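Selected chains from the complex are presented in situ; the others are not included.
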Amino acid sequence: MPAVRIQVINPNTSLAMTETIGAAARAVAAPGTEILAVCPSAGVPSIEGHFDEAIAAVGVLEQIKAGRQQGVDGHVIACFGDPGLLAARELAQGPVVGIAEAAMHMATLVATRFSIVTTLPRTLIIARHLLHQYGFHDRCAALHAIDLPVLALEDGSGLAQEKVRARCIQALKEDGCGAIVLGCGGMADLAQELTRELRVPVIDGVSAAVKMVESLVALGLSTSKHGDLAFPEAKALSGQFQALNPF
Amino acid sequence: MPAVRIQVINPNTSLAMTETIGAAARAVAAPGTEILAVCPSAGVPSIEGHFDEAIAAVGVLEQIKAGRQQGVDGHVIACFGDPGLLAARELAQGPVVGIAEAAMHMATLVATRFSIVTTLPRTLIIARHLLHQYGFHDRCAALHAIDLPVLALEDGSGLAQEKVRARCIQALKEDGCGAIVLGCGGMADLAQELTRELRVPVIDGVSAAVKMVESLVALGLSTSKHGDLAFPEAKALSGQFQALNPF
Amino acid sequence: MPAVRIQVINPNTSLAMTETIGAAARAVAAPGTEILAVCPSAGVPSIEGHFDEAIAAVGVLEQIKAGRQQGVDGHVIACFGDPGLLAARELAQGPVVGIAEAAMHMATLVATRFSIVTTLPRTLIIARHLLHQYGFHDRCAALHAIDLPVLALEDGSGLAQEKVRARCIQALKEDGCGAIVLGCGGMADLAQELTRELRVPVIDGVSAAVKMVESLVALGLSTSKHGDLAFPEAKALSGQFQALNPF
């Protein structure tokens, strides 16, 4: 029986991407860690804006509740916008880590400044807001979009992957950055290869978040229930949301 | 037939609060403005944390879609955390204004610094994050909570109202602020009376947001569809979210 | 008799520009609003730097005093540097809104980021300082100057107008912004046409400020006299400034 069980939640409904993410998580998990890669049964097939995020956040909460019932030790939210992060922390017993925050935290430990490479230009504003919210605004040298939708990463053509690679190379030449953060859960499988090829840290949030959760669990640190991340107030949820009732 | 129709969305499911909010909106609406006060058919009865907000955001989006189908000219999100604001802006054709941002904007026009009085202490972090996000962090002198839940404002006892009043008076004495922002949609009916009694601007976001939307409509300014608030990408929503499909 | 009287102060002495500004104000004023477009009897013919602003601020104060004596309900300072804004708020009884702040506030409600297009490059620093002061620094994608003086907007050639238009188009292509703020009171007549042509919000501060003052008046919100915007301390003004005596 494994010592630590980590639930990795892909907030979109793409099974292919859930698999990519699960594989990336398992590739770095410690020997004693079991990865449960899941996605919501309903929602959006990919997340490329605030509307998509708002829908995905509910799916994240459903999975958090399910994970808690299964007694998992911690949770990863595997979409670069960290949708529903604070709501998930209220609902969860164990630690919850988003892949954007995990990747950004890690990047600040190995470089003075990093650049971000993501998918559609319209998602840049989400990364920008997170940089401010997490305090890393001055650590980000530049943000780049390859101008392809998220699911292009799963179309098997390799085009999106090649565009990511090209953008990383350009960023290293022009931005004055020392590391690259990959801005999409669907890029999780690219990080190690690019790190080797480009000889700089190219950071994927999925694997970073798994190690963060493992670390928090090992340290006995859980989401604080003192103050503003306490369990949600007890109240009657109605309609489709009844299933979310935390009690 | 009215010239301008504004949909005022109470993101929680409390009908009493929806009425309070609707009345406050109508009290300040221009002669040619019709107010449609609505709330989601399903969700949370009050919003006091990130978990509640995540659920409420979906209800907000459903109402935005309904309002758009009814051809309303603009939308107000009438909960002090402005839940789902950017998602709603993606989905909407017309302008969308949150009551927290509206109140804060107005406060900066009549005082150098303002204080906020809200309900439960755990909601303070939400106000704090909005202050940062909107750029008003240095304009807020202090944040206060009366330590009663949102629905205490609707229990008819007047206790919550009295606590709000007492906190406003204390804030004016101690904070070095020139105005008060009321931090809950359920306090909408208190602003005018307190403004008169305390002889400083006491600002309710519901009425502030209605005037903001009226202003934007009069100026012909709508949510920009150029760039990151463009309509959501076309994609197949599944399960309970199919109804949200914007197309 | 009109319900609301708003004094729109052009801080420079150009009568042509006062007319442009007055017309823009009237074009958006509510049915019950009367616009009093005025300018100082003495001062600078255009405002293109801090020196000009310091002189214009005194003219603004003289007009505020006059407006107060006429019992106007609120005031607009119609120069993009918002000269004398806080001094005017001390002197005024009703609300005072600057066109730079009004335009910037409005812009943040319809776009995540906006760009500014103004006249001479040397005025950019004034806009830059206001962005910081108002908390909108991170919301501004870029600042542009057409490199023509303010009064070129009144020379009838249309050259300045064409340059503004070209800069707006370029900004939308390159800046990653969703809206444009026009950075000069003399551009007030361009906003609606450009909004229609470019299909993004192009925001003029004069009309924005008129709606803001109307809104504040409708809400019963006036400049706070509690604390640092209280009426000026009673003291003997001497020389040319005696006329400014507020008492």
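Labels A, B and C are assigned to the chains in the order they are written; within every chain, residues are numbered from 1.
Here, a contact is a pair of C-beta atoms (placed from the backbone, for glycine too) under 8 Å apart; a residue touches a chain by one contact, two chains touch by 3 or more.
These numbers were taken from a predicted model, which means no experiment stands behind them.
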Given 3 visible subunits, total identical subunits the whole complex contains: 6
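Heads up, the rule we're going with is that only the chains that are shown with their structure count from here on.
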Superposition of chain A upon chain C: rotation angle, C-alpha, nearest 5 degrees: 120
Approximate Å spacing (C-alpha centroids) for the pair chain B, chain C: 27
Mean-CA-position distance for chain C and chain A (Å): 44
Multi-partner residues of chain C (each touching 2 or more other chains): 112, 138, 176
Complex contacts: residues of chain C adjacent to chain A: 112-113, 138, 176
In the complex, chain A residues that touch chain C: 121, 124-125, 132
For the chain C and chain B complex, residues of the former touching the latter: 28, 30-31, 86, 89, 95, 97, 101, 105-106, 108-112, 134-139, 172, 176-179, 192, 195-196, 199-201, 203, 207-208, 211-212, 214-216, 218-229
